[in-house]
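All protein chains but one are shown in place.
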Amino acid sequence: MGLYSEEITNISEKSNEKLFEFAVVDEKKAEETGYSNYSYWRSTWKSFLKNRLAVFLLILVCTIVAFVIIQPYLPYQKSPTEIYIDEQTSSQARNIAPNSEFWFGTNSIGQDLWSRIWAGTRTSLFIGFVVALVEVIVGITIGALWGFSRKLETPITQAYNIVENIPTTIVLILMSYILRPSISTIIIAMCITGWVEMARFIRNQIVILRDREYNLASKCLGTPSYRIILKNLLPYLISVIMLRMSLAIPFAIGAEVFLTYIGLGLPISEPSLGNLINEGRVLMMSPDLRYQLIFPSIVLSIITISFYIIGNAFADAADPKNHV
Amino acid sequence: ACSEKGDESSGKVSEYRTVYSGEIKTLNYLKTAEANEFAMSANIIDGLIEYNQYGIVQPSLAESWSSNEDNTVWTFKLREDVKWVTSDGKEYADVVAQDFVDGLNYVLDAKNESSTAWIATVVKNGDAFYNGEITDFSQVGVKAVDEYTLEYTLENPTPYFLSMLNYVCFFPVNGEFLAEKGESFGTTKENVLYNGAYVLDKFEPQNERVLVKNDTYWDKENVFIDRIRYKYNKEAGTVAPELFLRGEVDSASIPTSVIDEWFNDEEKKAQVRQSQNNFYTYFYALNFDPQFDAQYEPENWKVAVNNKNFRKSLYHALDRVSAMLTTEPYNPEDMLNNTITPKNFVDVEGVDYTQLEPLKNVTNTDSFNKDLALEFKEKAMTELQGKATFPVKVLMPYNSGSPDWANRSQVVEQQLETLLGADYIDIIVEAGPSTGFLQEVRRPGKYALLEANWGPDYADPASYTDPFTEGGTYNKPELAEGYTESNGKSKYQNMVDAAKAEMDLAKRYELFAQAEAFLIEEAFVIPYAVGGTGYIASKLNPFEAQYSPFGVTLEKFKGQKVLEKPMSNEEYKEALAKWEQERAEALAEAGEQ
Amino acid sequence: MLWYLGKRLLQSVVTLFIIVTIVFSLLRLMPEEGYLGAAAEKMTPEQQEVYLTNLGLRDPLIVQLGHFYGDLLQGDLGTSVTYRTDVPVKTIIAEKIMYSILFGLGAVALSLLVGVPLGILMAQMKGRWLDRLGTGYIVFVVAVPAAVYYIFIQMYVTDLFNLPMLFDEYNPVSWLLPLTSMALAPTASYAMWMRRYMVDELNKDYIKLARAKGVKERTLMFKHVMRNAFIPMAQYLPATILFTITGSIYIESLYSIPGMGGLLVDAIQRQDNSVVQGLVLIFSSLGIIGLFLGDLAMALVDPRIKLGKGESVR
Amino acid sequence: MQSKSRILSIQNLIIQFKLRGQVLTAIRDISLDLYKGESLAIVGESGSGKSVLVKSIIGLLEKNGSVAQGRILYKEDDLTKFETEKDWLKIRGKEIAMVTQDPMTSLNPLKTIGKQIEECVVLHQKLKGKEAYQRTLQLLKDVGIHDVEKRYKQYPHEFSGGMRQRIVIAIAIACNPKILICDEPTTALDVTIQAQILQLLKNLQQKYGLTTIYITHDLGVVAKVADRIAVMYAGDIIEVGQTHEVFFNGKHPYTWALLSSLPQLGAKGEELYSIKGTPPNLFKEIKGDAFAPRNPYALKIDFEERPPFFKVSETHFAKTWLLHPNAPKVELPQNLQAFFEEGRRFAHEY
């Protein structure tokens, strides 16, 4: 026990008589000591900021989005659809390698690739955002009903099994027959098939959450289901939903490339990353023209990779476990 | 070149390899109407006649033939000793006259859903039999007089009947074999019999097909390529050029988009050449029966299109060269066509149809003329003052499945609008569906201006004039105002009818030429170009091949050899010039006979 | 168990029936011109009508369905019309499915072989260079469009190793590249899943106890964590295998592999309804079997799950 | 008690966690000895650092935690110097084993109960095959499981909570450790089962001659199992002594508060004594006595300077300025006085 005795001897000298009076205890003050200034969102944001790469990419993506929006209004910009005529030959300025006039060169009919790529990015991002948004909204609505309402569970599950097993291609192709190829067609086609996964995901999350005690508490207070979903469940899902959404954007862009590949994409007169890449694929085999594939591919990859990494970084940051 | 892997002892086996992306769906040549399948039947089945490399009819299974006075009864004397063989080369039977009767019987039987039956209805009672009005096939105008004599009786006088014989619907079939195979005829290589230059050694759709020389072929001395290998590749357009460069294939079409690359590289340049034009012609049709959405103002278009000056302004404003640059950047003029009927189609004693008097002027002047276009624009604007609103909206759809078309549409839009001015026309380029374009866009008339095409079916100018007659599914020129004649029919209709009634070839052609010239001069349509497959790198010499616009002729490998190295474009052009000259001579010679 | 199987089977049949019926009806919405193919151009409307009637397209939907199911009951999937005229659908699919299975299984095997260990190593070295490298790879595969990198690979790798660009069933070397390309994406997803599940498992309480027991880290990884992490994988594995078997349209197209990759797209574009229906039947059955196998696999590896009266494990 | 030798010694230990860029001091300069064969209970409210303390003994601190100061001596080794896994493997299981808090999640759901125990038998008792199996069955019997052969092959989900806790104990015992740490071994169980498990642990401790550390916040449990008690508050040990000394002669106001708030000490219908306020924020530096703000007996010095350990008896120490000779006398509440009284009476009886 020798451990403790040393301390005692040398303490008593330090002690001052006056200090040995009772202090006044303030109960109110005692209540407050436990206050921690932890805020979920602030912590999430802080922990997100720690991921340098993600922050950089976030800035990059924001810059790209901003740039894509203002690009047409900048000086020296060309039209993405106009066919430029070579002064000398007075025919189309075809396949011109990048130069000071055409920064990213021209394509096989003399359109300016620089502006086409940004117009395409604009289109693709627009599609991506809209699809992601619709998917999220529809997916959440159906997923929430599916997960929360015990009555709807079986019918929706059955419907899911069916929808899930109808090959997507059939639906996509049918859509393109019924509607003309256009941005809205492609959006509709992707939304029709895209919400399913989202709904299932939300449903799984809600099933995990729905039996938590705080929901029971709300039920006991007579809170209507819609408010339970809105106030009790969705706030918990917001981080995963945002993750999903950020992943839905690259996915939608990838899907657009695929649709274009099987011939259901946007018309060529409507530049998009999908048809730029598809056009470019043929040129893969010609070293001199490869830039026509490489530029859009790089832009596309930057965007998709950024969203992917940002999404994941956000999901990590949103996980309270990682609020370290 | 011979296959490099060739461990065949002789090393002399001549092989030709290629990749393709358009699959064939059947070997049943009696049923099909698709180009890819024609290409197959052309090499495995021989018909009664064939052509030489200048397009002159030659005997094939028929050694000789004759027709009656009014060209309604045709008799063929068949070559003896021609064999049907199976895919493993075993002889099955002789090819006899009855085989042709059986073939036609099959084609005209509606339940067999033959896609070429409509051509075969040229024979007497063919239509009636097809529609079930006659059930006894013996009443149809085809008859095996004896084992090697075949007789066709036709519905109407048909001087160009021979040109139809190269269609698959007139091909023979062994009746016994056909009956035995039933529905499965033509589904596998074992389920067809061969009498042509080649036999299918391998037939795996979406993978590979291999043709090998038929050892029992009656004319095997003229078959020089021993083996033809087709490898399926859905992305042939993308990978074929590279495959060609690496020596994995002997032929590859070079997409327009990469053609610059090939021409800029000395080594590659020597390997690429233009391909031959085909007989599809392309033209811009002005729709007289617009049925599109109100937002594009169909009524306004209707008013405008019925004004000749308006039409003419468009006719002269279309810069076809710039449009063609999207597909043929190097020799765009070679593809342009000033008429509907292309050259080399038919001739009157060596004089090409397009050079006949009525058409000569049209053929030899470029329709693109800025000054005229603007002149007509002025006229149209004054005439239409108050009747039509300017700019006139011009709905111009394209098939979204065709990138070239899409590109072209953008070029044409920009070019026309720039030239004629945005105060005059507003061209609206709209993407149409990639499948069902015809059904969705052209046939229901949902366009104002449309690039359309047409291919011939037999050696008569009527083949090209028909689409614009009543009942045609193109731009309905019969609805054009101010051209109705006393008999209630449109002027053009009457001209065509008159031509059809004429049996003397020279006069007949003259009348057709007049009708065609009228159609063009009135600017009901704007002729644009002929079809072609653009540039290819190929070890074949196209001028060795059989030549004719009809049926399956162009697809035959017979007579062709695999070259050591591909032709360059210079060589091609030289050869083409030589060939054209030789052909003219040969035609003149043949005409004299 | 038997009871469960029976119930599951019945459910699956009903689901299949509904799917096929829906697809069947949807297909009738397609424009009719597609059925005529290239011949449409030259056919008169009457001829078209005869043709379409002969195809049975003029019967009421119910009658058409009746015919279809009647044939189906006799094991007849019908014959192709516009894809390969008169060839039984069975034959068409049979020819291709072998290649798809070979490539699919090959690719899955390859990707499991690489992806699972990669995921494990990544979890083990969380945050270190291997993890970063692997993550980079995953991000690349997920985010860069396959349409682009496949063609890059075909171009350069064939050039680099002097491999043939086209697939040839008799030339084993020509299998390599398509197989590897095909395995790229599943490898990434297996690695990603494995890593995630491993990390999840590592955070569980029983790992703490195992550590406290003095179990070596290596033993812990291989004897405790790996198996547990594999369970959620096991559930999805059959589905991904089937998905891989149905093929990659890009790869098959680029390398001339006669698999099923583009079959469905082709068949729909050519409006060959019987082929489409046959494929839908097969794909959906595969999907449903996949679901079922997933559940079964879960039940096999996870003692907590008993396939009894309970519902599907999901 | 003095005769017993020291088996483990914690000296001036400080443990800190990095959390959201801030530093949290979970253990604030603790010293504690553990004697061979004894059972020590560590009590204290939630978050006082009990678990952190024991985790540091077997090297299972979370990654963001580290020893900032001090030593943990076991045999020849200073455990705080251990860095590699290999070092810890010398200690974990073999020397020190742990029974964790939650029996529901502490077992690998995919391995049979038998295998999980046998793993330890093989690892630490160096038995193999049949022998290991027999030993495992024996262990199962020891922890009061019937039908051992059948149970050996079953999975955790087939066991009830109480039985799982027994398995966890069996696993700990199977390691043949010198020290057994039980971190809230019965919190998740209900009273009847709790009593059984505690009894079992006690028996095993005697049977195998183990040194045990119990962590709990239930004084009833402590009374049943412990020889010695260490009371923790906010990362510090504020009182340590033999069980009866702390129970019936507690010196620290926090100890008093703990005891007073027991319902057994309350009178029905009246307010139960309760500790006001909340525990201190460990992110902040704590000045003086951590308990001072909630302490009705707080002296001014409590807010100024951290009290040292004052010796009450050879075995009993408390960290409160109230023990300082200068400190004023305090009057304990009635019920606590009565409780102490009763305790002393018992002390005479036994």
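Chains here go by letter, A, B, C and D, matching the order in which they are written, and residues are numbered from 1 within each.
Methods note: a contact is a pair of C-beta atoms (placed from the backbone, for glycine too) under 8 Å apart; a residue touches a chain by one contact, two chains touch by 3 or more.
In the analysis below, contacts and distances are computed from a predicted model.
Missing chain, UniProt protein name: "ATP-binding cassette domain-containing protein", from among "Dihydroorotate dehydrogenase B (NAD(+)), electron transfer subunit", "Cytochrome c oxidase subunit 2", "Arginine N-succinyltransferase" or "ATP-binding cassette domain-containing protein".
Although one chain is not drawn, the whole complex shows that of D:23, D:223 or D:330 it is D:223 that touches it. Listed residues D:240, D:257 or D:282: the one in touch with the omitted chain is D:257. Counting over the whole complex, chain D has residues 45-46, 161, 189-196, 198-199, 217-224, 226, 243-244, 247, 257-259, 261-266, 268-269, 271-276, 278-279, 342-343, 346-347, 349-350 touching the chain that is not drawn. Contact between chain A and the absent chain runs through residues 28, 31-32, 34-40, 212-214, 216-224, 231-232, 235-236.
Throughout what follows, only the chains that are shown with their structure count from here on.
The mean-CA centres of chain A and chain B are about 51 angstrom from one another, to the nearest whole unit. For the pair chain A and chain D, the distance between C-alpha centroids works out to 47 Å. Looking at chain B, one finds that residues 238-239, 242, 433, 435-436 touch two or more other chains. Residues of chain C found to touch two or more other chains are 30-31, 151, 155, 262, 269. Those residues of chain D whose C-beta lies close enough to touch chain A in the complex are 9, 11, 18-21, 31, 33, 64, 276-281, 283, 292-305, 307-311, 314-315, 317, 321, 324-328. Only residues 19, 23, 25-26, 28, 31-35, 110-111, 113, 115, 117-118, 183-188, 204-208, 231-235, 238-239, 242-243, 246, 248, 433, 435-436, 438-440, 457 of chain B touch chain C when the two sit together in their complex.
Within the complex formed with chain A, the chain C residues making contact are 15, 18-19, 22-23, 26-27, 29-31, 139-140, 142-148, 151-152, 155, 203, 249-250, 262, 264-265, 268-269, 276, 279-280, 283-284, 287-288, 291.
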